[in-house]
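All protein chains of the complex are present and in place, except for one that has been dropped.
Take a look at chain A:
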Amino acid sequence: MSNVQIELTGVDKHYGQFHALKDINLSIEKGTFVALVGPSGCGKSTLLRSLAGLETITGGTMKIAGEVMNDVPPRKRDVAMVFQSYALYPHMRVAENLTYSLRLKGTPKEQALAAAEEVARTTGLSHLLGRFPRELSGGQRQRVAMGRAIIRHPKAFLFDEPLSNLDAALRVHMRKEIRALHDRLGATSVYVTHDQVEAMTMADRVVVMRDGVIEQEGAPLELYDKPASRFVAGFIGSPAMNFVPAMISEDGQAVLLDLPDAPRLPIGRALEPGRRVSAGLRPEHLTVTNAETAALRLPVGVVESTGSMTYISSGTDPEITVVIHGRSPLSAGEVMGLTIAPENVHLFDVESERVI
């Protein structure tokens, strides 16, 4: 038996004229945590809602646990969803919220209540079972929403930006909690977020979407190290990658940046001389060295320090941002020298924006 829990083949979704999902192919193995990430309007939520059955797809096949689900109504798909607004039933107490699905199935009362107590223990809700949702804090509501999903032992968990209504500190905490829960249950999870940090830290696989298309899919660090397109390169990583228009040198071994003095960076391979490219340099891959000898010499624009990290922006157009650990003696107006390892210079085609 194959280990694929969710399989999408050529999935299309149209809203009238609008093509929301374009030929989506994706297979998700049992037990993996997959993050769908992308800017708003990229189709990630539509894809998730299609998995839940809340949207019907217009083309392709969608399989969950080997069964074709295209026309199966949500209640028969056996998937659980955690909504951004939590969608707790406001007229039911926490215990009733948790046991709602069990009661619909006709589970005996004591058995349902025992299950609710068990779930409440794992989610830290034991003392709140008698409360109404309006009497809970944001984090507690979030836990009830998760508990409601867990109690069903569904074939897949679907998360629709579940942390975006929480404050920053709680969000970081819940991130770990959701991931720990996923591991403990051995669940298959699909997690939609617009926050690439959430996607990178929580997921086994990250799917980057844009305009209804999967731009790239892979392990988080794979996306970071080998972005397939300029879009992925710019989306993954914080602060974002610097992009500089550039040209391949006459010997094909280096790239000449469109900056004052046309600095030359070796690329460690040979490319067609004179080709126009876009060079991507991650802020954390640039290191500050002796300004006299460095290949890349830039005026310092702004220096911002958080104590542990220092962000230096060049006063050039396009602006180059550098991140260094610790502090920097540099100040605005000085000249800094920068180096970068050849393997860290990402090159993208100007037309197709794909990696070269």
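Rule of thumb we're sticking to: contacts are C-beta pairs under 8 Å (C-beta built on N, C-alpha and C of every residue); 3 or more make two chains touch, one makes a residue touch a chain; residues count from 1.
As a working rule, contacts and distances are computed from a predicted model.
When the unshown chain is looked up in UniProt, the name that turns up among "Aldehyde:ferredoxin oxidoreductase", "Aminotransferase class V-fold PLP-dependent enzyme", "Sugar ABC transporter permease" or "PadR family transcriptional regulator" is "Sugar ABC transporter permease".
Per the touch definition above, the residue from A:31, A:59, A:74 or A:266 contacting the chain not shown is A:74. For the options A:148, A:210 or A:285, the residue in contact with the chain missing from this view is A:148.
For chain A, the residues in touch with the chain missing from this view are 52-54, 73-75, 77, 79-81, 83, 85, 87, 89-91, 100-101, 104-105, 134, 148, 152.
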